[in-house]
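Every protein chain except one is present and positioned as in the full complex.
Chain lettering (A, B and C) follows the sequence in which the chains are written, and residue indices restart at 1 in each chain.
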Amino acid sequence: MENEKHHIVSYSTYLLILALLLVLTVVSVAVTQINLGTLTVTIALFIAGIKSALVLAIFMHLKFDNKMYAFMAIGVVLLIGIMIFITFLDYLYR
Amino acid sequence: METHRDDTASKIGMWLFLLTEMLLFGGLFIVYSIYRYKNQEAFHQAAHELDVVVGTVNTAILLISSATVAMSISAIQLKNKKFALFLLGTTIVLGLVFLVNKYFEWGIKIQHHIYPGSEVMAQRGQGDILFFGLYYFMTGLHALHIIIGLVFIAVVFARIWNDKISHDNFALHENAGLYWHLVDLIWIFLFPLFYLIT
Amino acid sequence: MYSTTGIEASNFVSSFDTAFFSVIGISILLLVGITVLMLYFVFKYNRKKNKVAEHIEGNTKLEIIWTIIPTLLALGMFYFGWAGWHPMKNPPKDGITITTIARMWNFSYLYENGKQSAELVVPVGMPVKLKLISVDVLHSVFIPAFRVKEDIIPGREKIMWFIPQKAGVYDLYCAEYCGLQHSYMSSDLRAIPQEEFDKWYTDTTALASTVDESVPGAAGFVIMKTQGCNACHSSDGSKIIGPSYLGLWGKQHIVVRDGQDVLVTVDSAYIRKSIYEPNAEIVKGYQKGLMQSYDKVISEDDISKIIDYLKTLEE
Partner (left out) sequence: MSSHSSSPEPSYIEYQGKYKGIFAWILSTDHKRIGMLYLYSIMTFFIIGAVLGLLMKFELIAPGKTVMEPQTYNAFFTLHGILMIFAVVIPGLPAVFGNFLLPIMIGAKDVAFPRLNLFSWYVYVLGIILVVISQFAGEGPPDTGWTFYAPYSFRTAGNMLPAVLGAFVLGFSSILTGLNFIVTMHRMRAPGMGWFKMPLFPWTLYGTAWIQLLATPVVGVTLLMVVAERTLNIGFFDPSLGGDPILYQHLFWIYSHPAVYIMILPAMGAISEIIPTFSRKSIFGYKFMVASTLAIAFVGYFVWGHHMFTSGMSGTALYTFSILTFLVAIPSAIKVFNWISTMHKGSIDMQTPFYWAMAFIFVFMVGGFTGLVLGSLAANVHLHNTHFVVAHFHFIVFGGTGFAFFAAMHYWFPKIYGRMYDTRWANTGLILFFIGFITLYMPMFYLGYMGMPRRYYDYDEVFHGGNIISSMGAWVLIAGVAVIIINLFRSAKHGPKAVADPWGGKTLEWTVPSPPPVENFEEIPTVTKGPYDYSQD
């Protein structure tokens, strides 16, 4: 059982990702100030999804580490998704 | 018994722990989504009462602090101890600023008697009660995680200072970083759900 | 309680039986079959007779067979369950609606014409819809003979329905745990022929007529019985959940009001307050929060009748 090798991510990559995250934050604030009806929720969550994917992949090294971690993280997100979906089967059709 | 070091094991362990944290908040997201679905109008109105500027500033603070923690891990791998300490110190300061912001934000709300069980809340609709109940509970639980994360990072800071953590022995540092990113990750969702969806 | 002859007690009995006995039947066959097979193997391949085991790793074909066959069986069982349950969710348009009010720890029934009753009286052969309301915690209407059950959720109105098919008196239980007197929360269900029901139903003076006006307090007694007060308050001096009625009228006792002990005399104003705002003043030694307000349930007029009844219980 060897320890996994470590990938050193450069400072500039982190700064680039940070800039991207800040831009996305501003975009999501700006977009939600315009009234888009039900789309607002979808867009806000979509942007949040992209932001979290960036954090997971780069800041949390999922992109560079053993694929097992990415597999577990995605699995858990799916699990929560299915739980919400099944719970909504009740509330949507009451 | 001789103890051998297994950095990968502690990293897997940390990740597994993060997964449980995700499900802890996952349960709350289920509650949030159901009540939002049942009280769309009230949630819509209540969200207006939260200050988007404070929320956005706090989001930016957390994102920056997340980046500094990530960079400090690169710094320690590159044997740049001073820079790593500087970055971690920045993270701690930013985390504290986040908490101070949160403190004032809650304080103002509580001054206006908007808190669970208050007379004002009792007169408002049930949707409002649920929205603010979830607001306090979820951001409160998140703030608790910020505090735990800060303690964790402070420990790492001290250990780097004492050279207990170095370029070939930084598993604890990495795990503290992962924890802090998770706190950030949760806020990425809390922010639009409470401040933006109006 | 269970009919063994001919007509079933309600329209849902046969669908329950189909679902229940199809699963039970298949299950018992499998249970006996597998158990016998196991005992046979244990006997046949005992080490005393069979010294050396044969080396077998598995058999994919067998695995597939015993995955597919149980899956098909399970889907069949699901179908019978679904088919029997589906009509329960779809009440018919006609029939009578009875509002069922559940509280800790009794049921009361309110008919469309305003008639109140402590027992559920229903006509045979007519769809009966129960509108379920709870004023405090979760309860559940369970009529074993009819094979129906539905939980009652506070803050939400629900409908359950059935067609009684045979006259008789049946038990109706609360099946969702609701606290101290849960096991005593039950009432009678009386299914009677249509004509008899019509007579009972249209007789809105029933309360007065069954009460002998000349006996003081008789009307108050009937009102309290209808509301199920005696689930928590005795009339013989014993302590159940709330104070007993015996010797209550005119008595002085200590109540807790806003955390302060206060001495009060039981008069009509006190009785009224105890019924409409039961948690404002709690008699010392009793628990808060167990009684719900009967505001809009018991009228001012009824309260005076209740007081007449309480006066008869002076020691």
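Rule of thumb we're sticking to: contacts are C-beta pairs under 8 Å (C-beta built on N, C-alpha and C of every residue); 3 or more make two chains touch, one makes a residue touch a chain.
This structure is a prediction, so every number in the text was calculated from the model and none was measured.
Taking every chain of the complex into account, the absent chain touches A, B, C.
Across the entire complex, the residue among C:S27, C:Q194, C:T265 or C:S299 in touch with the chain not shown is C:S27. The residue touching the chain not shown here, chosen from C:M88, C:I101 or C:I303, is C:M88. Within the full complex, the residue among C:I96, C:A118 or C:V137 touching the omitted chain is C:V137.
Chain C residues in contact with the hidden partner, per the touch definition given at the top, are 1-2, 12, 15-16, 18-20, 23-24, 27-28, 30-31, 34-35, 37-38, 41-42, 45-47, 50-59, 62-63, 66-67, 70-71, 74-75, 77-78, 80-86, 88-89, 136-138, 140, 142, 144-145, 147-151, 153-156, 158, 171, 173-184, 287-290.
Counting over the whole complex, chain B has residues 1, 6, 8-10, 12-13, 16-17, 19-21, 23-28, 30-31, 34-35, 38-39, 116-117, 125-127, 129-130, 133-134, 136-137, 141 touching the chain that is not drawn. For chain A, the residues in touch with the chain missing from this view are 1, 76, 79, 82-83, 86-87, 89-94.
Criterion: only the chains that are shown with their structure count from here on.
Centre-to-centre, using mean CA coordinates, chain A is 15 Å away from chain B.
Residues of chain B in contact with at least two other chains: none.
Residues of chain B touching chain A in their complex: 6-8, 11-12, 15-16, 19, 22-23, 26, 29-30, 33-34, 37-38, 52, 56, 59-60, 63-64, 66-67, 69-71, 74, 77-78, 177-178, 181-182, 184-185, 188-189, 191-193, 196-198. On the side of chain A, the complex with chain B involves touching residues 1, 3-4, 6, 8-11, 14-15, 17-18, 21-22, 25-26, 28-29, 32, 40-41, 44-45, 47-48, 51-52, 55-56, 58-60, 68-69, 72-73, 76-77, 79-80, 83-84, 87-88, 91-92.
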